[in-house]
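My questions all concern the structure below.
Yeah, one chain of the complex is gone here, protein chain that is, but the others are all in their spots.
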Amino acid sequence: MPEIIDQIFVLSKHWLLGYVPAGLQPVFSALLSVVPVLIAFPLLFAITTVLERKGLGRMQNRYGPNRTGPFGILQPMADGIKSLTKEDIIPRTADHLVHLLAPLLLVTASFLVYAVLPIGRNMVIANLNAGVLFFFAVGSMVELAVFMAGWSSRSKYSLLGAMRAIAQMISYEMPLVLASVVVIMAAGSLSTVAIVNMQASYTGIWPHWYVFTPWGLTGFVIFLIAATAESNRCPFDLPEGESEIIAGYYIEYSGFKFALFFLGEYLGMFATSAMAITLFLGGWAAPFSFLTWIPSYVWFFTKLLTLILVFIWIRGTLPRLRMDQLMNFAWKFMLPLSLINIFGAGVWHYMPAGLLRWLVVTLLVVVSCISLSRGLRRGKWFHVRTYRFAA
Amino acid sequence: MTISFLLLAAITIAGTAAAMSLRNLVHCVLALTLGLVGLAALYLQLGAQFVGFTQILVYVGAVAILAVFAIMMTRSAEPTEPHGSSSFQLSGALIAGIVFAVLAWAVSSGTKALQVQTLQPEASVNQIGVALMHGFVLPLEVIGLLLTAALIGAGVLAMDETRGAR
Amino acid sequence: MNWIVQNLWLVPALPILAAGISALAKRKSRVLAASLAIGSMAISFLLSLWAFAHVLWLRNHGEASLQIFDFRWFQFGNQWLSLGWVLNPLTAVMLVMVTFVGLLIFIYSVGYMAHDENFTRFFCFLALFAGAMLGVVIANSLLLLFMCWEIVGLTSYLLIGFWYSNPKAAAAGKKAFIVTRIGDIPFFLGMVWLYGQSGTLLFYNGGAGCLEPSAINYLVAQTTTIGICAATGIALLIFCGAVGKSGQFPLHVWLPDAMEGPTPVSALIHAATMVAAGVFLVARVYPLMSAHAGIASVLTTSTALQAVTWVGSITALFGALIAVAQYDIKRILAYSTVSQLGYMMMGLGVGGVSVGMFHLITHAFFKSLLFLGAGSVIHGCSGEQDIRRMGGLGRLMPVTFATYAVGMLALCGFPLLFSGFWSKDEILHAAHTWNISQAPFYMGAFAALLTAFYMSRQVFYVFGGKSRLAEETADLSHSLASPDTTNHHGSSAPHESPAVMTIPLMILSVFALLLGFLGTPAWPWFQSFLEDTQAPLDFSAFSTGGMLPVMLSSSVIVLLGLTIGWWFYGRKPIESVDAPDNVGRLSPSIFSALGNALYFDAIYGATFVKLNTQLSKISDWLDRWVWNGAVQTVTQIVFGFAYLDNFLDTHVVNSGFDGGCQGVSRSGQILSLLQAGRIQRYLKIVAGALIVFTILLLWKAKI
Partner (left out) sequence: MSPMSGYLLLSALLFSIGLAGALTRRNAILVLIGIELMLNAANLNFIAFWRYGPNPEALTGVMFAIFSISVAAAEAAVGLSIILAVYRHSKTTNLDKMNSMKG
C-alpha cells in the first residue's frame, strides 16, 4: 500500500497515457510530466511569498500581511491581481525587444532546470546522463537574462545592478559547482537520479546522505552559501540593495514583468535548494529507515520547505555585505575551501573505511577552514567596528 | 534530414548571421548566444550530451558574459562604429562566400564515398571520463596547464597597469 | 615485496614536501622551516639506513640485491609511460651518504645562517635540493632521473644566487645554470636517442630495461654513420651531462664561481652531492658506458670509458694545478673539488663502478668537512675569505683547526690512517694496471703531489703564524676613525664557532678518518658490496698485482708534497698581508696564470663572447680603411666620369631608367599592401589560400 501511494502520480500518468493514441504518446507523456511541475512550483512561490513576509514580520516583531483572507493567506492572489492590472511601463530609450525578452528568458531558464530534479521516486522529467551539468549550464543562462534586463533599460542604476549581479553570480558559481563536484566524485555519476539512488539506502536506521561525511557537510555549507549568493538573497543582495542602487537590474520593470522577475528569482532559489537536497540531503529519501512508508515526494517537499525556511531565517538575521567583502569571500575563502574539500573527498575515497579517514578529512577541512578565515581576517574583514560618537 | 535538424540549423544560422551583421554590439552578442545555443541543441541531437551542455556552460555562461563585459568596459555598446568602406566589406563577404562554395563542393563530392554509421553511438559521461583518464591524459594535463596559464595571463593583462606596477 | 622497496619514494618525497610547506610559510617562521627541513632529512636518513640494512639482509640471504618498483605514470596514445625506483647497493650507499652528509650540513646551516633574514627561503631551497638529489639517486628511469637532475640544477641556481643582491652571486648562479645546461642538452639528446632505440627509459625492468643485457646487446649491434655503435654514442652524450654537472674539464668554469653561495651550499652542492650526481650518473649507466662491440670482458675498455678516463685525468691534474695559486679559501677547495671529481671519473673509467664510487663516498665526507671547516673559519673571521688575511687561527679556533687538519690530511691521502689514502690509492692502482695508456697514472700521481702541496699551503696560511686579520682591522679603524665602527668590527676578532657548527665538524672528521677502512685492499668490503661478491680478509692482497709499490710510491708522493708545502710556507711564518707568495716568487708569470685559473674564463670570454666584438672590429677596420679607401678612389674616378656621364645620362639613359625605377617602386607598393599590419587582410589571404588549396586538392582527387 505505501508503494502505491508513493507511486500514485507515476501510476496515474501511465493510466492516463493508456487513453491516448500511440502516435501522440511521447508528446502527452512529456506534457503530463511538465505541466504538474509548471503548476506546483509557482504555487510554492505563492506560498513562499506570504510565508516569507509573515516570517520576516515575526522576526521584526510585527504581524506581516494579515488583511487579505484569513491570516492574510490570500495575499499572493492580491499581489498577482495587482501586478497583472498595473501599467506596463517601458522607458522611452529602452531596447524594447531585449527589455521584453529578459524576464521571459529568466523564467524559462529557471523552469528548465526543474527537468533534472527528481521530485520523488521515479518522478523526474528527464533522467539525463549529464543531469548536474545540465543544471549548471542552464542555470548560467540566468546571468545573461540579468544582463539583458540591466542593459536594455538604459538606466545607470540597472546597468550597475546587472554588472554587480553578474560579477557576483560568476564568482559564486565556481564554489557552487566545485562544491557539487565532491558528490559527483562520490557517486561516480552526473545523473541526479543516480546520485539520489546512491543515497537512498540505510545502515541500521541511518541514511547514507552525503551530508553525513566531513567533505559532504563542508560541501553542503559551501553550496548553501553560494546558492544564497546565486539567488541574490540577503546577505548577498547587493545587486538590489535599496540603499545603494534602489532595485538593481529590474528597476525599470513594472507590472507583470516585474512579477516575472520575482517569480524567476524564487524559482531559481527553489531549484538550487532542490539541487542541494538532491546532492547532499538524499533527495526524496526518508531520513530514517523506519520512515520510508511516507511517500517520497512528501519528503522532498518537506526538505525543500525546510531549506526555504532556512533562507528566510538567514535573510531575517544577517546584515548585507560590502561589495569587496563579497568578492573576497568568494575568491579567498569559498573557492580555496571547496578545492581543498575536493582533495579531502579524494583522500576519503582512497583511505580504508574507518575512524581514521573521518579524523584525517575532518582535520583537513577544519584546519584549512580556520587558516583561510584567518587569512580573511588579516585583511580586516568582519572586524569589530568602533565608532566615536560626538560626546 | 529531419524537421528538427532544419529548425535548429535555421536558428543557428539566423543567430550567427545576426551576430555578424547587427550594428549594436550587445545585440550581436545576444544573437551569438542564440546561435550557440542552437549549436548546442544540434550536439544534443547528435547524441553528444556532454559536449552540448559544456557548450552551453562555457559559451552562454562564460564567453558571452565575458564578451559583454568587454563591450561594456570598452564603451563600444553604442552603434557609433563606422562601417569600413563598402569595397572592404564586399571583398570580405565575397571571400567568405567563395570559401563556403568551395567547402560545400568539397562536402558534396566527399561524403558520397563515406560509409555512414547509422547506429547512434553512445558517449555517456562515464565513457568520456574513462577516456579522459586513460587515452587522453596528456592532452587533459596540457589543457589544464593552458587554462591555468590563460587564467593568470588574462588576469595580468586586464589588471590596471598603475596597480600592476606597484 | 618489502615495505621499504615499495615506499622508497618517501626518501626524496619528504624533503620535497618539507620544502613545499616551508615555501608557503611566512618569512618569520624560521623555526618551522629549519625543523621541517632537518626533521624530514632525519626521517629520510633513517629510511635510508633501513634501505641499506635491507640490501645487506638481501646479500646475506643470497637473494638478488637489485630490487625495483615500477609504476605507470600516464598513458599517451597506446603507450604507457612508466617510472620507478630501484634499490641496489649503489642506491643504498648513495642514499645513506647524501642523507647523512645532508643532515649534518642542515644542522650546521642553522648556526651558519642564523643571522640571515632569508633563513626560511634558504631552508626551503636546501630541502628541495636534497629531495631532488635523492630523487636522482633512487630513480629507475632515465626520465625521472633527468627530471630530478633538472630540479637539482634549478635549486643550485637558486642557492648559488641566494644572496642575489650581490651581483657576483647572481652572475655565478646564472653561470652555473647555463654551463650545466650546456651539458644537459647532449644528455637530453642521448636520452631521446636511447628511447628511440630501445623504446624504454627504465633502467631495470625484469629484462626489458635499457640497462639490461638484451637492450645493451641490441644497442651495441646498431652502428651509426660515424662508425661507433649506438651504445657508445648514447653513452658519450649522457656523459656530457655528467661533465656539466660534475664540473669536468671543459665545463668546469662554473664550479669555482659557485663559491659565491653560502658555505653550507658549497659544502652540500659542490662537495658532497650535486657534483657527485654526474659521477653517480656514469656509475648508474655503467652497463651502457662499458658496452662495446665484441666480447664483453673486463679487460678491454669501451670508447666511452676511455673518454671518461681521459676527461677525468685531465680534470684531476688541471684542477690541482690551479688550486696551487688561489688565495680565496673556498676557491682552493673548489678547484680541489674539480680535481677530485676528475679522480672519480678516472676511477670509473679505469677501474669500474666500485673504484670511482669509493672515492666519491670518502670524498663527500672529507670535502664537506673541509668546506664546513672553511665556513667555520669564515664565520669566525666575519666573512673574510682571503687566506692572506688570516693566519694564527690554530690557537683561536682549536676545534676547527683539528677537524680541518683531519680533512686536509684525508684529502691529501696521508698514508694508512686517512680515508682519502685508500680510495685514491685504489684509483691510482687501477690506473697503473690500465691497459690502454700509462699517462692517466702519471697525471694522477702528479695531481696527488700537488694536492698535498696546496692543502698544506692553505693550512699554513690559515692556521699557522700569527693573525694578520688584526692588521686589517687596524687599517680600517685608522681609515674610518670612528670608534663605533671599530667596535663593530672589533667584535669580529676570530672566535670559535658555536656548538651547532662544530659538532657536525667533529662527526664528519670521525668519518673522514674511519671510512677508508671499509675498502682497503686487504678487506675490500665496499667494493665487494657494490659488485655483489664476498670480501675475504686477505692481507696478502697488498703484495699482489703491484699494489705495494703503488702504495709506497703514492705515500712518498704525499709526504713529498707535504714537505714542499712546509718548506715554502711553514718554515717561517708569513709576515704580512701583502707579502708575495713564496712559490709565486719562483715564477711569477706562471703563478699568476694559475691564479687566474689558466685564464679559462677569459678564454671563454675571449672566444665565445668576444668573438662577435672582434669580428665587428675587424669589419669596422676593413670598412674604414680598405673599402672606404677603395671607395674614395673609385669615387674620385667616378666623379670624373660622372660629369661626362651626366650629359649622356640626362639625355639617353634617363628615360629608360626612370621607367624601371617606377616599376620597382610600384611593385614594392603592391607588396607592401600585403603586410599592412591589418589582421583582417592577413586573414583574407589565409582564406584565399584555403580556397586555392581546397580547389587544388579536390581537383587532384577528381583526376
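Should a chain be cited, it is by its letter among A, B and C, assigned in written order, with residues numbered from 1 in that chain.
Basically, a contact is a pair of C-beta atoms (placed from the backbone, for glycine too) under 8 Å apart; a residue touches a chain by one contact, two chains touch by 3 or more.
Note that the structure is a prediction, hence the values are computed from the model and not measured.
Every shown chain that the unseen chain touches in the whole complex is listed here: B, C.
Residues of subunit C in contact with the chain left out of this view: 677-680, 683-684, 687. In the full complex, the hidden chain is touched by subunit B at residues 1, 5, 9, 12-13, 16-17, 19-21, 25, 28-29, 32, 35-36, 39, 42-43, 46-48, 50-51, 54-55, 58-59, 62-63, 66-67, 69-71, 73-74, 76, 81-84, 88-89, 91-93, 95-97, 99-100, 103-104, 107-108, 111, 114-117, 120-121, 123, 127-128, 131-132, 136, 139, 143, 146-147, 149-151, 153-155, 157-158, 160-161.
Criterion: only the chains that are shown with their structure count from here on.
Note: centroid distance subunit A to subunit B, computed from Cα atoms, is 29 Å.
Annotation: 52 Å between the Cα-based centres of subunit B and subunit C. Residues 74-77, 680, 684, 687-688, 690-691, 694-695, 697-698, 701-702 of subunit C are the ones that touch subunit B when the two sit in their complex. Interface residues of subunit B, counted against subunit A in their complex, comprise 24, 26-27, 30, 33, 49-50, 53-54, 56-57, 60-62, 64-65, 68-69, 72, 77, 124-126. Here subunit A touches subunit B in the complex through residues 95, 98, 128-130, 133-134, 136-138, 140-141, 143-144, 147-148, 151, 159, 163, 166, 170, 173, 188-191, going by the rule given at the top.
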